[in-house]
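A short write-up of the structure that comes next.
Every protein chain but one is kept in place in this view of the complex.
We call the chains A and B, going by the order they appear; numbering starts again at 1 in every chain.
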Amino acid sequence: MLFYSFFKSLVGKEIVVELKNDMSLHGTLDSVDQYLNMKLLDIAVTDAEKFPHMLAVKNIFIRGSVIRYVHLPAEEVDVQQLQDASRRDAEQAKHSTKTGAAAAAAAGKGQPTKDTRPDQSDKVAAS
Amino acid sequence: MSAPTSTLDAFYGKKVLIITNDGRTLVGSFQGYDQTINVVLTDSSERVYSSHQGIQTVPLGAYMVRGDNIAIVGEVNEEEDAQLDFDAIKAEPLRHIVH
């Protein structure tokens, strides 16, 4: 959720997204969700010569799973804040893993894995 | 938290272009989607790109594309799209998405 929050703070800013098919495009970040799916406005493909596929396309939805990199506008990123939040997140994850495992052990049932791995719970909830 | 995929609502009834993980380009009228981004298109067609000839259009009709095979869904500006000279647009086929 940390990077979800992080990207939410970049809404309205110009970013460059490189996809896992080597296509790279830039546009204004319009919205982002928990899977880091993104909607970009007024996009342009970086190498339009090689990728003329979206010449008449301005607003796009990108599936988070196909994004390789996001180039960030350096001046918009508060590195200190990001570091602090990362530490807090890691600390929290450690605790919730412990309590999750303890709860699972106490329950003694055969379905603890989903509770002990918070990164999976999103997918479970969404599917 | 805002609904995860609410951003696709803006595409209802519009002409959209989908780039799939296997490098295809599909164009069609956006009819619906679900939480895994499975998408329904009607009046769809595939645009086949090639480096030695212009874009070929292959009609496909009503299509359901599974979300895990979708890379991009984009809204097509129909006016601009109509201006494009398909015979003159040549490009290597897109690569597959490699995770």
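Remarks
The definition used in the following text is that a residue touches a chain if its C-beta (ideal position, glycine included) is under 8 Å from a C-beta of that chain, and two chains touch if they have at least 3 such contacts.
Here is the rule we go by: contacts and distances are computed from a predicted model.
UniProt records the chain missing from this view under the protein name "U6 snRNA-associated Sm-like protein LSm4", selected from "U6 snRNA-associated Sm-like protein LSm4", "Nuclear pore complex protein Nup75", "N(6)-L-threonylcarbamoyladenine synthase" or "NADPH:adrenodoxin oxidoreductase, mitochondrial". Taking the complete complex into account, the chain left out of view touches B. Set against the missing chain, the residues B:V16, B:V39 or B:A71 yield one that touches it, B:V39. Contact between subunit B and the unshown chain involves residues 20, 22-24, 31-34, 38-40, 42, 48-50, 53, 56, 58-66, 68-69, 92-93, 95.
We adopt the following convention: only the chains that are shown with their structure count from here on.
Remark: subunit A and subunit B have CA centroids separated by 23 Å (rounded to whole angstrom).
Note for the complex: subunit B touches subunit A at residues 1-2, 4-8, 10-11, 17, 19, 21, 23, 25, 35-37, 47, 49, 67-68, 70-78, 80-81, 83-84, 89, 91-92, 94-99.
Of all residues in subunit A, only 19-23, 30-31, 33-35, 37, 39, 43, 50-63, 65-66, 126-127 touch subunit B in the complex they form.
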